[in-house]
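Note that this complex is displayed minus one protein chain, with the remaining chains in position.
Chain nomenclature is as follows: A and B, assigned in order of appearance, with residue numbering initiated at 1 for each chain independently.
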Amino acid sequence: MHQIDCPWCGTRDEAEFQYQGDATVQRPKPDADEETFFRYVYARENPKGWHVEWWHHVAGCRQWIKVVRNTLTHEIDSTGGPQSKLTKPDEKGGTKS
Amino acid sequence: MAEFETVHPLGDLDQLLADHAHHGEGAPGVQLSIRTQAACVQLFSRKGRHEDVAKALKLNASPGVASASKSHTALPLSPGQWMVTSNQSADRLAAKLQAKIKDMGYVSQQGDARVCFRIAGPSARDLMARGCRLDLDESRVGTGFCAQTNMAQVGVLLHQISDEPAYDLYVYAGFARSFFHWLSHTAAQFGYRIDKL
Partner (left out) sequence: MTGVNRVSVGGSRIDRSKEVRFTFDGQSYTGFEGDTLASALLANGVTLMGRSFKYHRPRGCLTAGSEEPNAIVELRSGARREPNTRATMAELYNGLDAQSQNRFPSLKFDIQAINQLLSPFLTAGFYYKTFMWPSSFWEPVYEKFIRKSAGLGKAATQADPDTYEHSHGHCDVLVVGAGIAGLSAALSAGRSGARVILVEEQVAAGGMTSTATDFIDGKPSDEWVAQALDELAGMANVTVRTRTTLFGYYDHNVLAALERVSDHLEVPEAHQPRQRLWTLRAGQVVLACGSHERAMVFDNNDMPGVMLSGAVRAFVERYGAAPGKRVVVCTNNDDGYKTAASLHKAGVEIVAITDARAEPSPAAKLATAAGMKVQCGVIPHKAKGRHRVSAIALQRTDGSSAEIIECDCVAMSNGYSPDVHLVSQTGVAPVWREDILGFVPDTPIRKERSAGACKGTFELNACLQEGHQAGCDAAEAMGFGSGDPGSAGTADEEEITAPLALWRCPGKGKAFVDFQNDVTAKDIQLAHQEGFVSVEHAKRYTTLGMATDQGKTSNVNGIALLAEARGEPIPDVGTTRFRPPYSPVAIGAFAGHERGMEFQPVRRTAMHACGEKLGAVFVEAGQWLRPQYYPKPGEGVMEAIYRESEQVRKTAGICDVSTLGKIEIFGEDAGEFLNRLYINGWKMLAPGKARYGLMLREDGYVFDDGTTSRLADDHYFMTTTTANAARVLAHMEHASQVLWPDLDVHFCSATEQWCGVAVAGPNARAILAKAFGDAIDISNEELPFMGVREFKWNGATARIFRISFSGELAFEVNVPWSYGEAMWDAIWDAGQDHGLIAYGTEALSVLRIEKGHVAGNELDGRTTAADMGLGKMMSSKKPFIGQKMAARDGMIDPQRATLVGVKLKSGASRLRGGAHLVADKNIANAETSLGWITSVCDSPAMGCWIGLAYVRGGLSEHDGKILYAANPIYEESPAVEICSPHFFDPKGERLHG
């Protein structure tokens, strides 16, 4: 059972959240071409290790929060609001792996 | 039109109270109350006016703690949103709030959408632990603590109203009967009394 630190509500149980997938993809501008939109809708990395994910706090503040989580160990490094810019530990040049 | 009356989502409350008059031996561990006079208005601040609205209404803008005035209590829901509760009429409350915040935000009545259960008594915290995943220990939270969470598969807006402790739980009206079923079933082990406020 993940304990997720919602930036608004504090640490809450994963049962309050809905996992909403990859938070690294950016919605293209409306005039972007079909291929770009196709990649936005369908193309996803499936990383083993650190990942930035959307978790929707449906039973709490109803914010879409960002979570930097290790898909292998389930460790959570950081969380932030919907507009936060979060960095994965392995991109910080830190020692975590 | 003949006599006009509104109906509580739990139906005939007097009947309900009679059916659940007293459970268990000795002094009840839990006092359940159904608050019938709980107006709720959801308050939104417009983009960038979060602080202004909080200031105009003297609201706590940070999460997890309610701000109370003589006439109403505001529970922060998410950035720029509060649930304002009061014993006065919802219409009057909504009008008053809108007048104070002018064009800085919006109000939406939610009083009919929610049913408010109050849980008090010596076993209140134990009863809460049967359904609530949050840490409600006195070393962590006290009077004024508020949170949105789930209990018994139902979304609740929780507000600790005293250190006794006592809690107000706001649940959506459609779920009220199911939630009450769970609540009364679970409270029976402590012995409970029930009334309406």
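Quick note on the criterion: contacts are C-beta pairs under 8 Å (C-beta built on N, C-alpha and C of every residue); 3 or more make two chains touch, one makes a residue touch a chain.
What you are looking at is a predicted structure, and each value in this text was computed from that prediction instead of being measured.
Peer 1: Name, in rising order, the residues on subunit B that touch the hidden chain in the full complex.
Peer 2: Contact residues on subunit B toward the absent chain are 1, 4-9, 11, 23-24, 42, 44, 46-47, 80-81, 91, 105-106, 108-114, 129-133, 135, 137, 139-140, 152-154, 172-175, 177-179, 181-182, 185-186, 188-189.
Peer 1: What residue numbers in subunit A mark contact with the hidden partner chain?
Peer 2: Interface with the chain not displayed, on the subunit A side: 1-3, 13, 18, 20, 27, 30-32, 34, 37-38, 40-42, 54, 56, 58, 62-64, 73-74, 76, 82-83.
Assume only the chains that are shown with their structure count from here on.
Peer 1: Report the inter-centroid distance (CA atoms only) between subunit A and subunit B in whole Å.
Peer 2: Between these chains, centre-to-centre, one finds 32 Å.
Peer 1: Mind pulling up the subunit B residues that touch subunit A in the complex?
Peer 2: Residue positions touching the partner: 63-64, 77-79, 133-134, 147-150, 155.
Peer 1: Could you list, by residue number, the parts of subunit A that touch subunit B in their complex?
Peer 2: The touching residues are 8-10, 12-13, 15-16, 59-63, 81.
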